[in-house]
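Here's the structure we're looking at; comments come further down.
Note that this complex is displayed minus one protein chain, with the remaining chains in position.
As written, the chains take the letters A, B and C, and residue 1 is the first residue of each chain.
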Amino acid sequence: MYSKKLRVVKNVEVIPGHRLMGLEAHELAMAAAPGQFLHVRCSETLDPLLRRPISVCLADRERGTVYMLYRIAGKGTELLARVKKGDFVDVLGPLGRGYSLPQKGDGVAVLGGGIGIAPLYFLLECIKGIYGPDTDGVSVFLGAAAYTAIPVLDQVRAMGFSVHTATDDGSGGFKGNVVQLAEEVLGGRYPDRVYACGPLPMLKSLGQALGDHPAAEVSMEEHMACGVGACLSCICRVRAKGEEPEYAHVCKDGPVFKLRDLCLA
Amino acid sequence: MYSKKLRVVKNVEVIPGHRLMGLEAHELAMAAAPGQFLHVRCSETLDPLLRRPISVCLADRERGTVYMLYRIAGKGTELLARVKKGDFVDVLGPLGRGYSLPQKGDGVAVLGGGIGIAPLYFLLECIKGIYGPDTDGVSVFLGAAAYTAIPVLDQVRAMGFSVHTATDDGSGGFKGNVVQLAEEVLGGRYPDRVYACGPLPMLKSLGQALGDHPAAEVSMEEHMACGVGACLSCICRVRAKGEEPEYAHVCKDGPVFKLRDLCLA
Amino acid sequence: MKLEVNIGGIIMKNPVATASGTFGFGLEYAGFVDLSRLGAVVVKGTTRLPRPGNPAPRICETPAGVLNAIGLENPGVEAVVEKYLPCLKDYDVPVIINIAGDTVEDYASLASRLDGCQGVAGLEVNISCPNVKKGGMLFGSDPDSAAEVIREVRAATRLPVIAKLSPNVTSIAAVAEGVARAGADAVSLINTLLGMSIDIKSRRPALGNVMGGLSGPAVRPVAVRAVWQVYRAVGIPIMGMGGIASASDALQFIMAGASAVAVGTANFVNPRATVEVLEGIESYLLENNIRDISQLVGAAHQGI
Partner (left out) sequence: MKLEVNIGGIIMKNPVATASGTFGFGLEYAGFVDLSRLGAVVVKGTTRLPRPGNPAPRICETPAGVLNAIGLENPGVEAVVEKYLPCLKDYDVPVIINIAGDTVEDYASLASRLDGCQGVAGLEVNISCPNVKKGGMLFGSDPDSAAEVIREVRAATRLPVIAKLSPNVTSIAAVAEGVARAGADAVSLINTLLGMSIDIKSRRPALGNVMGGLSGPAVRPVAVRAVWQVYRAVGIPIMGMGGIASASDALQFIMAGASAVAVGTANFVNPRATVEVLEGIESYLLENNIRDISQLVGAAHQGI
């Protein structure tokens, strides 16, 4: 875990409003695990003040490059979009606890909603590394508002996975959301390993679909200040024993949690 | 007077720590007079918040380009230095009251200390326009800490003026300040027209040297918020009749004042 | 779409005004903004006699904010009435005079001088200026003294009276209650936060007057909170201000309970800020199918 100014080697649009940034970061590339995130300064001035959490989308260990796939959502990501190749970006990371990797042969379902693909892309790379060419047991479900709004879809396909798509407007694949799609494709029989990342409503409906699935893991989002567990701002509710609410901290205890430990209602 | 985002056509270092920025601005180039200034946003974010006043250093009416010569002094000018050709900069102007131009044949002395050359450069261009090739009656005195720290010296020389230089460290020309230099060269006989811009101590000693000179004009600096006379922040003391202090507003009543109207003590 | 609001008897055709002291007497910005498009112009703090204001430096930039110590420089009420008001008559916009004094009598005398003056739509009573030695914020620091000033002003004029409150108090709601009981038709808040900055090179205060008033985006959360608290405490209309630079900033104030808003420091950064705030509010109403801006006033209190 370190804080450094990293040289930008790439910062390009992948689909409208979504960009891929590559950073020269040998140590970071070695250290990062799928599901972990970087805490990024988007400006050197005091506005915006706080860092922005962005998942590691890929760590190319050979070249020493770390990638972030990000959606332009507001002030911070807009400034990030303007950074040019050769500029430097101040990054803290890798932070948080990532996904636990499957063992070769485990049945796997991966569900990504919108920009939720970002950490899953890294996960899929790792799964490919573990599984080799035989990834039949791995089903990937990606969704977005429209077919052209699913980021890095071709790249995921190019990894060799069988990818099912869902779109709200029916412009490609299943018309509906990824959870409905997975339900339909899997016929309600979820494999040993389920990994997801996406908007809260998607995670909620996945929770309903999966019930008490022992290994399903999801990545959570919450507004963050420190990113290292010091400020106690990034809470999410977890199942509690008593009456009092119990909270976990997304930046430190997560961002990846076992779905059944969460209290998403 | 308008507020616009102008395209940057040039932003280059002229001497260490000093840069020249050219802006595509036809209207502004037509409207600007020497001594007037622009009020420049150095960042699109809220930090730094206020605009920075920078003199018009040259208005090229034919090409429709306005130039600013600036010293990197802090946060705002540092951000300005990073702006690239093709970027846009938000500018308000031309603001304030400039120098009154001499009539052909008037004896003229121009004194610039450090970055104080910026508005005087434009003034000299205008004087050249009025006087034609015969600029014998015009003496230019430029000073800085060291010879290599006098901005655009060669360019002023190239205009055809006889330029005298003063340096604190004696690295070029007279060892001392511009006022002492002018005193020496002119033998205490100041011409009809005296124009100056530079740090406050320089203007103060010029005031002492000139006594009640009826036409000497100097450009003043004060921290500004609005730049248009609305906030009443940019005061300088002027000679008052009564006991109470009397203030003028640099952005509106100046930045150029008759030296004898000011209360610089 | 209805944008008109009524601030204690002042009919504004839309909720966007200028904050006193940041817009001169209106004319300084007339080249950038058609004053007739504004809901109201609130002019610079005006005193009985002319005042030179504080020594330099009067302004100092801070993170996302500005400290000022102008010290109520103004030409005095007679010059305002004779020189500035006539120029503003060319515009179709209510003019609100911000008045300030050293004593309760000063306020009362200003109020009666301006009573019945052509072209004056209302008075904003500045009991919250941090930059003067006497009067100003001292009056606004305590519900009783604040009420006393308002009572006397109320008695001296038939004009709508807006009390301008200071955030530098333990309970702004208590002061609001005080002035409401004393007869204020509306309140405006917030004036600047008391602050200071030190120049570490000279090891001296950065402002000539040592302390100053903090304004700009930096103070917006304090201002929104103040509007929220005052909305719950009193029933009179609120003019909200403090760090408004965009329509979404302004909407925060409206949802917190302000019927109108004023743009201050942002004018320095963007001379067209007032009009852009107005246009942004219009778009928001349109996009959200809201017919009348009053539907949004205090909307964020629902269920809390």
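Here is the rule we go by: contacts are C-beta pairs under 8 Å (C-beta built on N, C-alpha and C of every residue); 3 or more make two chains touch, one makes a residue touch a chain.
Since we're looking at a predicted model, the values are computed, not measured.
The absent chain, not drawn in this view, touches the displayed chains A, B, C throughout the complex.
Among the residues C:Gly8, C:Gly45 or C:Gly65, only C:Gly65 touches the chain that is left out of the figure.
Of the candidate positions C:Pro15, C:Gly136, C:Pro160 or C:Gly243, contact with the hidden chain is made by C:Gly243.
Check C:Val224, C:Met239, C:Ala262 or C:Ile293 against the missing chain and you find that the one touching it is C:Val224. Counting the whole complex, the residues of subunit B in touch with the unshown chain are 46-47.
Within the entire complex, the positions of subunit C that touch the omitted partner chain are 62-65, 67, 141-142, 168-170, 193-198, 200, 203-205, 210-212, 214, 216-222, 224-225, 228, 243, 248, 251-252, 255-256, 284, 296, 299-300, 302, 304.
Where subunit A meets the omitted chain, the residues involved are 1-3, 41, 46-51, 92, 222-237, 244-247, 252.
As a convention for this text, only the chains that are shown with their structure count from here on.
Centrality by Cα centroid goes to chain C. Of all the chains, the one whose CA centre sits at the greatest distance from that of subunit C is A. With each centre defined as the average position of its C-alpha atoms, the distance from subunit A to subunit B rounds to 54 Å.
With centres taken as mean Cα positions, subunit C sits 47 Å from subunit A. Residues of subunit B in contact with at least two other chains: 46-48. Residue numbers of subunit C whose C-beta contacts span two or more other chains: 63-64, 217.
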